[in-house]
Every structure is written in structure tokens, then in C-alpha cells.
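Please read the structure below before turning to the comments.
Every protein chain except one is present and positioned as in the full complex.
Let's look at subunit A:
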Amino acid sequence: MSEMDEIDGPDILREWVGAPRVYEKSFNPELYHEVQQFIFREARLQDIHDYDAWEALWTEDALYWVPANGTDTDPERQMSLIYDNRSRIGLRVRQLKTGRRHSQTPPSQLARVISNFEFLKSGNDDIKVMCNAQIFETNLRGDTMWASRNEYTLRRVDGALRMAYKKVVLINNNKAIYTLSFLV
């Protein structure tokens, strides 16, 4: 059984929290463990800048979205910080690998903590999961803290989990933020 968690409050609050989501109430410990390990691995690959291994996590129809100015903006009409299809994810990785992506040369030193996993009800075989991330970054400019609510669609391809969709809602995405050129 699933239930819809609706927020009761003024529009400004709903706008920030985003559209109501249907959370999965049943619990599958094996799947939970597998998904968690997958996302921890993704976090580690990002932290250590293992670009090729990270790129290999994506499906062919991948969408990587980091909205700006809210949670449920329309990326086909509004500016996003990142709105990459599979080919643009590849371009992003190739740029980082040149060694001349100056904002990542030297690369940001990173450690991120991923927590608060919750599964969403899925209408098909895709696995939909939400979690929170907190990232500590230090680079030439100094130290920066990032925080986000992340949403994934994972899919089993040849037996292994892959990312078909990753949405990163930075908590301060309506404010002026510093350069964000590491993989978030």
C-alpha cells in the first residue's frame, strides 16, 4: 500500500517542497541494500573524480537535471543549472578529462554524505528513490557546503543497476551560488 504525503500550507511552501509524491510503504531489505550500495558507489565515484566509471552508470536514455529557482520548474521552459541528456553528460565528462577544465584544475576535494533514503511508488519496473546529500567541497577559493534533495530513477540493465534519471535539487538553488563544476 502507498499513501500520498501532502503538505498543508501556503502556496509558497508547496512550491518549495514540490509536487506531492507517492511513497512506497512496503519494505524490501534486499532491494534497499542494493540501491543504497549503488548510490553510495555513485557518490564515491563523484568524490574521487572517477569520471569514466561514473559515466558508465548511466543508461542510454539518461537525464541529469539540476534545476534552478525551485523544485518542480519546467526544464523545457526555464533555466536549469544542469539539464543534460546522455550526449551532454558525455560532453561534460570529456571536458573534465581534458585536464584544462580550469575550475576543476586542481579538482575540488570532496566528501559527501548520502542519507534519508525513501522509495517512491513506481508504476513500472523502474526503481524510484529519493535521498538527501550533503557535500563538503574545498578548492582554491575555499570551503563550500552544499546540500540537496536527490531523486533517482534506477533501472536494471543486464542484471546491474543503472541511472536513467538523477535530479539534484540544491536547497539554495534560488540564491546566487558559487561555481559548481564538480559532479554533483
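Quick note on the criterion: contacts are C-beta pairs under 8 Å (C-beta built on N, C-alpha and C of every residue); 3 or more make two chains touch, one makes a residue touch a chain; residues count from 1.
Keep this in mind: contacts and distances are computed from a predicted model.
For the chain of the complex excluded from view, the name given in UniProt is "Ring-hydroxylating oxygenase subunit alpha" [choices: "Amino acid/amide ABC transporter membrane protein 2, HAAT family", "Sulfate transport system permease protein CysT", "Ring-hydroxylating oxygenase subunit alpha" or "Cation:proton antiporter"]. Across the entire complex, the residue among A:Ala68, A:Leu154 or A:Val169 in touch with the chain not shown is A:Ala68. Along subunit A, the points of touch with the absent chain fall at residues 12, 66, 68-69, 73, 76-83, 88, 91-92, 94-95, 98-103, 140-141, 174-181, 184.
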